[in-house]
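Note that one protein chain of the assembly has been removed; the remaining protein chains are unaltered in position.
Should a chain be cited, it is by its letter among A and B, assigned in written order, with residues numbered from 1 in that chain.
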Amino acid sequence: MTEVTVVRLYLSEGEAQLDSLMRRLRDWEKLRGLTVFRGISGFGDDGVIRREGPVRLEPDLPVVVEFFDTPEKIEAVLRHLQTEIKPGHLLSWTARINQ
Amino acid sequence: MTEVTVVRLYLSEGEAQLDSLMRRLRDWEKLRGLTVFRGISGFGDDGVIRREGPVRLEPDLPVVVEFFDTPEKIEAVLRHLQTEIKPGHLLSWTARINQ
Partner (left out) sequence: MTEVTVVRLYLSEGEAQLDSLMRRLRDWEKLRGLTVFRGISGFGDDGVIRREGPVRLEPDLPVVVEFFDTPEKIEAVLRHLQTEIKPGHLLSWTARINQ
């Protein structure tokens, strides 16, 4: 088991940055993997509760980007992302991975 | 980076409490954000494996409510929720957020 830092970034579908962020994390930061999840409901800074509709008409559902890597690499990634991620929207913690 | 406590609550779609829980966490507890995820499959206390169908006919898929805030605030929230959340259905751990 090796220590890694796990990151969860809280965005919303309305934010256009997701695609460029994914490419950047893959191509520049050389992350080995990344997963994006969509919430079915939630609220954020504006306090509006958003919900998935019958055919997903709601365009602003919460989106979470999750990835992990060595503490050193993640530290560098977070430094590079610093100006782009809203305060309080990036969570990180220490975990272990299998080898 | 500031320390926060992250919470994940494991419910199922069948439980009617989700909507009132979200409003309560927003209006009374003044949480700044919250995200609800639906699993595509899983099992819980009854041991029945539930799965997303072609048009999501399965009404009892697992649902996870995720939020985080300062350790003090979350401690109070968990105290308030204590009688409503089934034992073993609320997970919490310490993480860091960006500022």
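In the analysis below, contacts are C-beta pairs under 8 Å (C-beta built on N, C-alpha and C of every residue); 3 or more make two chains touch, one makes a residue touch a chain.
Keep in mind it's a predicted model, so treat the numbers as computed, not measured.
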item: Among A:G14, A:G33 or A:P59, the residue in touch with the chain that has been omitted; value: A:G33
item: Residues from chain A at the interface with the omitted partner, ascending; value: 1, 4, 6, 18, 22-23, 26, 32-38, 63, 68, 93-99
item: Residues from chain B at the interface with the omitted partner, ascending; value: 10, 37, 39-45, 47, 49, 62, 64, 78, 82, 85, 87-93
